[in-house]
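Every protein chain but one is kept in place in this view of the complex.
We just call them A, B, C and D in the order they show up, numbering each chain from 1.
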Amino acid sequence: MSWEGAALLMAVVAPFATAVGIFALGEARERARSAVNLIGAAVTVVAVLACATAAWSAEPGRHAAVGIDLLDIGFGLKADMLGALFAVVAGVLWLITTVYATGYMSHASDRARFFGFFSICVGSAIGIALSKNLLTFFVFYETLTLATYPLVVHSGTPAALRGGRTYLMYALPAGGALAAGVVWLNLLAGPVEFAAGGSLDPALAASHPTALVVIFALLMLGLGVKAALFPVHGWLPAAMVAPAPVSSLLHAVAVVKAGVFGIARVVLEVYGPLGPELGVTQLLAALAGFTIIFGSVRALAQDDLKKRLAFSTVAQLSYITLGVALASPIAIAGGLAHLAHHAAMKITMFFTAGAVAEEVKAYRVSEFDGLGRRMPLTMAAFSLAALGIVGVPPVAGFASKWLLGVGAVDAGTWWVIAVLGVSSVLNAAYFFPIIHRAWFREPKAEWAGGPPTGQPEGDLRMVVPLVVTSLLGLAMGLMAGADLSPASWASAVAGWGLPW
Amino acid sequence: MRAAALALCAGVGVLLGRAVLSMPETEAGVAPLIEANLAASGVKNPVTAVLLNFRGYDTLLEIAVLVLATIGVLSLSASKPGTWAPVAAQADPVLSALARFLAPVMVLVSGYLLWAGEHAPGGAFQAGSVIGAAGVLLALSGYARPAWVSRFALRAAISVGFIVFLGTAAGSMLAGGTLLEYPPELAKTLIIVVETWLTVSIAAILISLFIASASPAEQLRRRTESEW
Amino acid sequence: MVSQTDLYTLAGALLFVIGLYGIITRPHLLHKILALNISSAGVFFVLVGIARRVPGPTPDPLPHAMVLTGIVVTVSSTAFALALAKRIYTDTGVAVLDASDIEAEERTGG
Amino acid sequence: MGDWVTQQLPALLILVPFTAAPFAYLLGAGYDRQTALLSAALTQPLAAFLALTVVQEGPVRYAIGGWGGPLGIELAADGFSATMVLVTSVVGLLVTVYGLRYFGDLERYRFFWPLWLFLWGSLNALFLSADIFNLYVCLELVSMSAVALVGLTLRREALVAAMRYMLAAILGSLFYLLGVALFYGAFGSVDMATLRETVRPDVAGQAGLALMTAGLVLKTALFPLHFWLPPAHSNAASPVSAVLSALVVKGSFFILVRLWIDVAQPEAFPGASVVLGVLGSSAIVWGSVQALRQERLKMLVAYSTVAQIGYLFLLFPLASGGGQAASDAWVGGIFHAVSHALAKSAMFLAAGIVLARFGHDRLEGLGGLSRRAPVTAMAFGLAGVTMMGLPPSGGFIAKWQLIKASIGSGQWWWAVVVVAGGLLAAAYMFRVVGPFFAREAEDLDDSDLDPGPSPVTMDGAALALALGALVLGVAGQPLIDLIMVGAPALVAGVTP
Partner (left out) sequence: MVSWLPTWVALAAALVPLAVAGGCALPRVRDAARRLVPLAALPALAAAVLVPEGSAAIGWLVTGVTVQVDDTGRAFLALSAMIWTAAALYAAARPVERPARFAGWFSLAMAGNLALCCVSDPAGFYTFFAMMALSTYALVVHEGPSRRDAGRAYIVFTVAGEALLVCGLFVAGAAAAGIAPGTTLAVAGTVLVLLAFGIKIGALGMHGWMPLAYRATPPAAAAALAGSMSTAGVLGLLRFLPGGDPAAAVLSPAVMALGLAAAFYGAIVGVTQTQPRVVLAYSSISQFGFVTVALGVGLAEPGVWLIAVSAATVYGVHHGLAKAALFLGEDVAARSRRRPAALAALGLPAFALAGAPLTSGAVAKIVLKEATAVAPGVWNDALETLLPVAAVGTTLLMARFLYLVATREAAGSQEPAGGRDLPAAAAWGLLLAAVAGALWLWPAEEVAYAAGKSLTAHYVWLAAWPVVLGTAIAAVAWAARGLSGRFVGVVPPGDVYAPVLGWAARLTAVRDERPYAVPKAAAVPVASSSTGGPTQLDGAGAIENGLLAWATAISAVAALTVLLLLLASRV
């Protein structure tokens, strides 16, 4: 097997192997478990970076791939630019989150179970990223669906179980819809590979237009749930009951991005030109646009920080969907870049939420007055990320929004510009009050003196990761124009992804 | 309810009758084949030939059923399986006298039945049943707890026929043939060996079935607490 | 024109459904088991009838062999069923399957 | 030696357990478990070897007594048979290992071993037989050993359940035997190979098929004839429940498939295959609905079996058309039988551990199981994946094939049933799995019953079976190749 193949396998296998190791070590042997976890995450990072290298060095249209065949189903992985983008994001952030989680969970119970399923989720996400065809994608997608459940209900409280139930009520029917769509499409078009510019035979659009539209709807329903598209977004705020690392990596990055990534795969690499031709991508764009506004409006009045962040995520995810659905390479680049940008920024904010909850037991925005004095670094990181989401340059969010806007002009869809403008205002409206409270309100008496003397402002295993991710977000935006920056990478994808 | 059941059964009956009548008037089946191969079977009676040779495998499984049923019954029985439970505290003298006289005769009869089975209807089952009856008689007349019968002996008696049958089957395989493929010259001998041991087993089975199900209820009750 | 063999076979079919009716309607386990035996007797009738269909004097030995095997099997299963029924009776005091059968059982005075 | 074994494989697969059974009974306490283990350790490789031989050299025929059909009885092992024998051996081996500790040397459970060995041998005999009358004897063997195993615990509910099962089984056998009689009367043979040539769609023949079908449907507990299954499967000792749900119901299903797809042709009996499909669909829905209503774990799992059996019967309408769709359905149906066998036995074994540890299996009492018995909980959960038909799992491949077959054969409504069934399954699975993660572990009452952490062999057996069901979902190709070896003409189609 070529080194690319080995890297591909390793990238997917390593997290699962980590999970097995963690389960095997069990609750008691914490030190060994953390070691296994970190090593596994590190190996994964190396592997996904290797995959990215392979994708980068491969000439367009040709990718390293490995796979096995079952029936007429070929399960397989491939290292292409688009997949590598998501895989690297998931892998790298997993490593950081692992450090964070060891700090956050240090007093929690059932840690073996937690970290085990966590690894499985990441493995599935990377599998989703590197899947070579729709079916492999579907397999990992469903694995992710299941492996997330134990994490959502982890705390075991009635609220947690309720949240888990809500999650399943959305996720499982979605899985059914996705399955139906996938099978149908496979029967209609044979095994559906992912290929730049769409893999469906254009003749199909003429022969089975209705079927293709229905299948697209089924697929979007299945993927839209994880992508938190209106009206199937309801599970995400409910799932915020999960521990912070879960909300951070899974509900800001791995799981939800798996949905939008799937949408990207289907729209760009399965339907390709057929999408606009059938008129389905326009509808998708409209839905995404609405979701952006809807999510932002709902976020406005949320007092519970994580819930506010969740609604923000609902809105931000649709930026990606919107970009992908617009028939302009620039917009697509913007959307895909946001995949990485939003990940870095939102994970920072969820990290913050968790760190604050652990350190000063503050859960609501209304409890944040003067928190900047008590946890300056943490809140600085939060503010930086928040500015990024609002789209304030030079933080990452601006770069993607900029590409989206210019792409919208390119595609001639003026309403997208309006949506972007309104959403920026709304984003500011729900994030600036937090920043204002943290920095410009008078703190409680015990916070006024700053962090307890002689101590860091919080568990460093939590503070350092969130500072790192916020700086990542800044760097992504500040050097968006540089080679290998997510934005340039995404542009490269969009560039060769769109022959029409 | 009953009316509905009656109607349904009637329906089954009518349709079944129709089907039965629609069968071809004459159908040779495999009778000619049996005739042709009777000589090689080692027995003269075609039915016995089918039972013990052509379709000996059915008979093997049938013995399996028998042993299985016995084990099943014993598994349900109250007292420890294989022990002779006291049935009649003290039997009345007439019965015991009759039993003492009849038992040897019945053994003799069963021997004849076994021998006759080779050319006329008869064989291990009939023979075993007669000995079984003798055993039941002894049990009823209070002779049923002789010290020389251990649990193991009874278990052995129950399973020996089946084991010997399996042994001959396996032997035919080791001899290079297939399962139950008797060399024509040995067929008769082997069949008689199997039949003999089957007789023992069938007798033991019938006796233990009788004994096993003839045990007092309170013993049963004791064994049914605290299950998981 | 219904031949003698046919009558024999039809009788078998009749026995079968009679047994079936008994199995359905009689609440007491013993009755059910006996009804089952009636049904199986019916089946054996049919087999014997079929054996008669060969041209020539001697009947087809295969169905006979089947009947013999069938009898042994039925005997065994009957034995086991009886043991089971007895055991149920000793444990529960009644020999029925459904609670609803208990009073039906008392009515028929089984 | 090697090729002798190869020649005698079918016979050996039957002889080994059948020989072990009386010895396990004869030797009694102290040696019975070893005998069973030895037999299992011999049978499993033999089964694997048979599968290998079938894949490499095609279907195997074995003339018992050297006569060959129609005079004598033949054993035949095509892909289907070999598959069922193989899955039996895998489940059997693991159940045996599990039973070693589960039953221990409790006097009361000594009878498990001979009965279980009889059952194993009978199943092999059934799967390998090529003679419809011999199949009747096999059916009786299977039923009686199964019933005896159900009654093993001697609990009142168990005994009544066993009685109900017993009567239903005998009745089913009688229907079957009557059908055999009519077949013989109509076509003059009980040997399948001969019948395959001579069978005609005339009234007597079809009536025979009808009677056999009725009897077998009853024995397979297809809705609405499932009345005996839930009590029997839920009240038996858990290893027994595992074997019953995983293998025994498949036995009568196996004969049905043989008769319908192999010996007779569905289109030779129009309409009936649709009836079976409809009953199957109803079973899927009804069984799931009932599973959703249950309050005890083993009852829920038993009803899940009722539902899952329904999928098997979709094979008949889907295969009746022949062609590619038929062969998809063939693979789908059998694949489902296999993966369900693995997953369901895993579930019952896990349930057994729960019962053994905590003295009850009330659903609302299972809070925090994943903390108290993590491996057990995981085994159950993984098995659930196959039940729901989510990838990666054998259940998924099976449903995938069934959906393909139904859309491919233009009968899309069966596909709807399949998808809906998956969702219902998810609903009742998560009714169980959800509480596992609940915080309040004190739900599980630590009565002095709790024998402490379950032994690794028991947990291991359950987990291995569940994992096996998952592995089928990604590495199932060899099994599919096996299934397609010597597949009946109707479904041979194009090998997928």
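The definition used in the following text is that a residue touches a chain if its C-beta (ideal position, glycine included) is under 8 Å from a C-beta of that chain, and two chains touch if they have at least 3 such contacts.
This one's a predicted model, so the numbers in the text were calculated from it and none came from an experiment.
The chain not shown here is in contact, across the full complex, with A, B, C, D.
Residue-wise, the contact with the chain that is not shown comes from D:Gln206, picked out of D:Thr53, D:Thr88, D:Ser189 or D:Gln206. By the touch definition given at the top, subunit C reaches the unshown chain through residues 20, 23-25, 97-98, 100-101.
In the full complex, the hidden chain is touched by subunit A at residues 155-159, 163, 240-241, 300-307, 330, 357, 361, 363-366, 387, 391-394, 398-399, 401-403, 405-406, 408-410, 412, 414, 417-418, 420-422, 424-425, 428-430, 432-433, 436, 439-442, 477-483, 485, 487. Even with one chain removed from view, subunit B keeps its contact list with that chain: residues 1, 4-5, 8-9, 11-12, 15-16, 18-19.
Following the convention adopted for this analysis, only the chains that are shown with their structure count from here on.
Each chain gets one centre point, the mean of its Cα atoms, and the points for subunit C and subunit D are 28 Å apart. Centres computed as Cα averages put subunit A at a distance of 68 Å from subunit C.
Averaged Cα coordinates give subunit B a centre that lies 19 Å from the centre of subunit C. Annotation for subunit B: residues touching 2 or more other chains are 16, 20, 23-24, 27-30, 34, 55, 58, 62, 65, 68-69, 72, 76, 224.
Counting partners per residue, subunit C has 16, 20, 46, 50, 53, 62-63, 69, 73, 76-77, 80, 84, 87, 91 as the residues that reach two or more other chains. If touching chains are joined by edges, the resulting network of the protein chains shown has some other shape, matching none of path, cycle, star or complete graph. By the contact rule set out at the top, the touching chain pairs are A-D, B-C, B-D, C-D.
Residues of subunit D touching subunit A in their complex: 331, 367-368, 370-371, 374, 378, 385, 388, 390-392, 396-397, 399-401, 403-404, 407-408, 415, 419, 422-423, 426-427, 430, 433-435, 437-440, 473-477, 480, 496.
For subunit D in complex with subunit B, the touching residues are 7-8, 11, 15, 18-19, 21-23, 25-26, 28, 62-67, 70-73, 108, 111, 114-115, 118, 121-122, 125, 133-134, 137-138, 140-141, 144-145, 147-148, 151-156, 178, 182, 184-189, 202-204, 206-208, 211, 355-356, 359, 449. Of all residues in subunit B, only 1-2, 5-6, 9-10, 12-13, 16-17, 20-21, 23-31, 34, 46-47, 49-51, 55, 58-59, 62, 65-66, 68-70, 72-73, 76-77, 125, 209, 212-213, 217, 220-221, 224 touch subunit C in the complex they form.
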